[in-house]
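The structure follows.
Heads up, one of the protein chains got dropped from this complex, but the rest are sitting where they should.
Labels for the chains are A and B, by order of writing; each one numbers its residues from 1.
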Amino acid sequence: MSVIPDGHDPFARDRGGPAQPLLSVSGLYKHFPVRKAGGKKQVVRAVDGVDFDVLKGETLGIVGESGCGKSTTAKLLMGLIERDAGGLLYDGQAVGERAMPWRSYRREVQMVFQDSYASLNPRMTVEQSIAFGPKVNGVPGREAVERARALLARVGLEPRRFAGRYPHEISGGQRQRVNIARALALEPRLVLLDEAVSALDKSVEAQVLNLLLDLKAEFGLTYIFISHDLNVVRFISDRVMVMYLGRVSEIGPSDAVLDAPAHPYTEALMASMPSLDPDNRTAVALLAGDPPNPIDPPSGCRFHPRCPLAEEVCGVTEPPLDGIRPLHRVACLARQPGSGHARAPNPALAA
Amino acid sequence: MTAPVTAASMALDGGLLTADDAAPEGAFVSSRGFWGHVGHRLVRDPVAMGAGAVILLVVIVAILAPWITPMDPYKGSMLRRLKHVGDATYWLGSDELGRDMISRLMLGARLSLFIGVTPVLIAFVIGSGIGILAGYVGGWTNTILMRTIDVFFAFPSVLLAIALSGALGAGIFNSIVSLTFVFVPQIARVAESVTTGIRRRDYIDAAKLSGASALTIMRVQVLGNVVGPIFVYSTSLISVSMILASGLSFLGLGVRPPEPEWGLMLNTLRTAIYVNPVVAALPGVCIFVVSIAFNLFSDGLRAAMEIRQ
């Protein structure tokens, strides 16, 4: 079913079938040069070798602390900033090449930003903002406005009341619904949500999350959901990817990753979430050591200075992202058989 | 896992709509729009409205001047030189060649307004174009354009205006050209700064994601947001322009006699300050009044444009 009434079926655009990932990212790199006072040229390694797939119809959550590179990854995926290196395949086709130029890619992949106010042009009405995308892509004006109004209704904003409003006249939650409607206006298959609910009040956040789930089911969308809030990610994601200092540290089904984390960093993240149970207080902070510096990351495994399981080999070898269970990959020497780590499982016993 | 999005749950959003925003049956609620809001607020500002009325009055007088002057502004009489204010025939006195002051002041409004406003208008168009382009495109284009503009910024505006006028020679056209040169860099700088501030906003990113071309984004998304501040800044330049333009004529670089223009009149009446000081000062009063009116109006416009969050 299409986002637009009487629209064509988006599944008709499918090429590779369910086995082919909708989005396939390999070897993604982005370094930002930084000019220091001393004159030395240094680099912020915002995204430093990221590989992952996004399967059709799933919600992939991306979590990590500030500075881990998740927002930069989002911008790279959207082409808002140019990647230094790395492959991007959309339904099997290389993005930016002749078969899938950026313009076509942009009609399939859309993004919802964190700041609901800054994402809307203060001088345009809500319906003008939503209709802009379709108009620019050749939809006649009248039809684009109809489409905008239909979408407003679908996200729960009565068109008669909201279509002619300006962003500063509506609340944060309403604005974020407008942003979602705008993202859907071009009938995408993949929607990137970059901290889309982080700035909302809790009650509003719940409503918007439920709306997102509704829309996903109805229109067969695939989501990438970036957040720092582990509870939200658990609620909405099928799989979760944990990032640390520009690299992926763990990726797998959300229940597996969040309830039985394999990577020490994920474990520490989950444990440091304050519990609502007064008998279960967090006495000691699990994350010791200095917060990471993306300009000068530690050698070997980036997490080793703060890791309770760290050994000498961790400071030397950078752990690859290897599978330890079906669909569950971890970048940690302590979990990989034959890595040289004392706790590594015996290769002979690995299933 | 999912909950229906009902009107009740929406109410928790805490919308900012007030009671009078309820939609009548079948009609779409439309807001006043940005300029509508500005106008609405401006009309309620007594100082700005007063200033606006003065400007309007002067403009009307200037347009109608050739037909409504009580006497011929060019006809003088050496016998009736320098009559004082309150004279039976010449209510505001007569100048050093015996010409009626009221008539000359009225006709002078034409030229003074013209050489004051025109450079700002032209500079607005040119300066905005350069500034918005530099601001949106960024990179080397921006650097080259703005450094060139900086060279002109290195001159104090009065100096630049006079130097250019001096080089080009006297005359209305030359004055307008040199003043335009003075204001283009100032407006361009403001335009570039406003556009750069907007360029990084998320909604511009969102517009890029919809596949629109740079030109389309500039036209549809950027322009509406930058024109306002640039326009207000430009109106604040009008009073400066009028003073400078009259100043040029005062130095003999602008309008040439016998055309009446307030600055030129100040120059020719200078020698009369010992004999008839009040009349000698009159043209300056006109410049002053119009200049203040433009400034107050521009201030009111700026105040009306601030979006209340």
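By definition in this document, a residue touches a chain if its C-beta (ideal position, glycine included) is under 8 Å from a C-beta of that chain, and two chains touch if they have at least 3 such contacts.
In this text, contacts and distances are computed from a predicted model.
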* Structure fact -> UniProt lists the protein of the undisplayed chain, choosing from "ABC transporter permease", "Zinc metalloprotease", "2-oxoglutarate oxidoreductase" or "SusD/RagB family nutrient-binding outer membrane lipoprotein", as "ABC transporter permease"
* **Sole residue of B:133, B:162, B:176 or B:209 that reaches the chain not shown, by the stated touch rule** => B:162
* Can you work out which residue in B:172, B:243, B:264 or B:304 touches the chain that's missing from view? => B:243
* To do: Decide which residue listed in B:75, B:200 or B:270 touches the omitted chain of the complex.
  => B:270
* Asked: On subunit B, what residues meet the omitted chain?
  -> 147-148, 150-152, 154-159, 162-164, 166-169, 239-240, 243, 246-247, 250-253, 263, 266, 270, 273-274, 277, 280-281, 283-284, 287-288, 291-292, 294-296, 299
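Throughout what follows, only the chains that are shown with their structure count from here on.
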* For subunit A paired with subunit B, centre-to-centre distance based on mean C-alpha positions, whole Å -> 49
* So in the complex, which bits of subunit B are touching subunit A? -> 1-3, 5, 9-10, 12-17, 21, 23, 27-31, 33-34, 201-203, 205-212, 216, 220-221, 224-225, 307, 309
* Residues of subunit A defined as touching subunit B within the complex -> 78, 80, 102-103, 106-107, 110-111, 113, 115, 118-125, 129, 132-133, 136-137, 155-157, 159-166, 168-171, 173-174, 179, 182, 186, 203-204, 207, 210-211, 213-214, 217
